[in-house]
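Note that one protein chain is taken out, while the other chains of the complex remain in position.
Naming follows writing order (A, B and C), and every chain is counted from residue 1.
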Amino acid sequence: MVSGEEVRAEFTRIGSRLVAEHLVGANFGNMSARPEDDGFFITRTGSYLDDPGEPVYAPMFGEVPKGASSEWRVHRAVYQNTRHRAIVHAHPPYAVAASLMLDEVVPHDSEGKMFCPLIPIAHGEPGTEELAEDIAECLALAPLCIARGHGTFAAGKTLEEGYLFTSLGEHACRVLSLTRSFQ
Amino acid sequence: MVSGEEVRAEFTRIGSRLVAEHLVGANFGNMSARPEDDGFFITRTGSYLDDPGEPVYAPMFGEVPKGASSEWRVHRAVYQNTRHRAIVHAHPPYAVAASLMLDEVVPHDSEGKMFCPLIPIAHGEPGTEELAEDIAECLALAPLCIARGHGTFAAGKTLEEGYLFTSLGEHACRVLSLTRSFQ
Amino acid sequence: MVSGEEVRAEFTRIGSRLVAEHLVGANFGNMSARPEDDGFFITRTGSYLDDPGEPVYAPMFGEVPKGASSEWRVHRAVYQNTRHRAIVHAHPPYAVAASLMLDEVVPHDSEGKMFCPLIPIAHGEPGTEELAEDIAECLALAPLCIARGHGTFAAGKTLEEGYLFTSLGEHACRVLSLTRSFQ
Partner (left out) sequence: MVSGEEVRAEFTRIGSRLVAEHLVGANFGNMSARPEDDGFFITRTGSYLDDPGEPVYAPMFGEVPKGASSEWRVHRAVYQNTRHRAIVHAHPPYAVAASLMLDEVVPHDSEGKMFCPLIPIAHGEPGTEELAEDIAECLALAPLCIARGHGTFAAGKTLEEGYLFTSLGEHACRVLSLTRSFQ
């Protein structure tokens, strides 16, 4: 059994890195972790990722407590359809811009090519089942996708993995963008 | 009755986030909060938003103490003409650049589309009644506007709301700018 | 008489802001202050602006101690030819890029237009008398200039003023650059 204290400390550690790296601004973005099968911990609605307070525990089926991030549908759909154990959602600006202009992101940098050679774009309005399902489909096949015009969803065994893929995806999009200035 | 200590702590908390997120540099920008009807607290002229010291109390009518930010006219005009209770003024670079080139900003990212689908540009020289009135008009209809070539003014029920709209507006402008590199 | 401890504290305070705002990287840049007529305090060669240690005291004429920043010639020339009491030299990337492409920088943002409507470009190789003299000439007329391809020199009554003009100049150049993406 994982203690609430451990979960909160890990949320804070990873959230602080996401904010310091400018992968998310203000109180945007959210994170969740599913240490056991019957539910998952998710950040509170409106909380800052670098100061998340106590995460909310959401069951895999049925009603979700009011305090949970409004994007809990995406997180639950991913857990129901994949083997991932943690999800990080951020708003990195190059990735968001790329998602508005490209059908999929094909990294040119070595890390992108090695770890996420094709970053899919998910479609649907934030908060809808349509988006939740498209993201779950994407994350069944890849560790990272970008919700069009909205932000990244990255998943893995741990919050740290989700963070690493978020950083890697933004780096890949930033490099793609900057290459244009060297043409 | 709100204590001066509470006001100061909240100014510091929000100011520190504005600076860390690079939404304002050096000692530019200012903030105010109007917890009660007869006046408002405003940052001191020349103070750093992340180290604001004691805010100055300005009445809704009549003379304003010398220490107050030189942009107190904008803040008072907004409080006189709207129901907002807090205002954040910053100099985010993408928003300032956008305001020089566009007649209004129409965000393409989901948060921008949802929370500020049209960001108006206010006109007038800094410090003038003309600018103060145009900003007050803009903020009667929208939570955020950009003073042309100058910076954002964002308003809401709390300083935190003002900060969130500032961050959201800069994100929207940054995404608009970066999409160009993916054409 | 100003104490060494006060000087050091102010160097650290201003240097930390310059670094946090990304106006200078690594151990580049230098600063000086001239609290009294017969000499000035200058950062040590190779020191980090956010961790400058004890500044070196340099006389207005004659030999300068070995530990002083290698750019002491510029600082001394400015003090000999102007009434400034402090100088900040940084390497802000937009300002450096602008200096390579423009004959002078004409800001479009309101702060730039108000406080430094024309930012001159100084010429000469780093470390030479030629550059020192050109910068001194520029700073006799303006609070801020850019040494071509090298970095900003900003001067004023205090280190803080030097920092404010550095930040303001980089902001002006960044806004000029970003406007291009909104064309």
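Points worth noting:
Criterion: contacts are C-beta pairs under 8 Å (C-beta built on N, C-alpha and C of every residue); 3 or more make two chains touch, one makes a residue touch a chain.
Note that this is a predicted model, so its numbers are computed, not measured.
Within the complete assembly, A:Tyr163 is the residue of A:Phe11, A:Phe40, A:Tyr79 or A:Tyr163 that touches the hidden chain. Mapped onto subunit C, the interface with the missing chain covers residues 22, 25-28, 91, 93-94, 96-98, 100-102, 125-126, 147, 149-150, 176-178, 180-181.
For subunit A, the residues touching the chain absent from view are 17, 21-22, 108-111, 113-114, 163-164, 167-168, 170-171, 174-175, 177-179, 181-183.
Quick note on the criterion: only the chains that are shown with their structure count from here on.
Annotation for subunit B: residues 22, 177-178, 181 touch two or more other chains.
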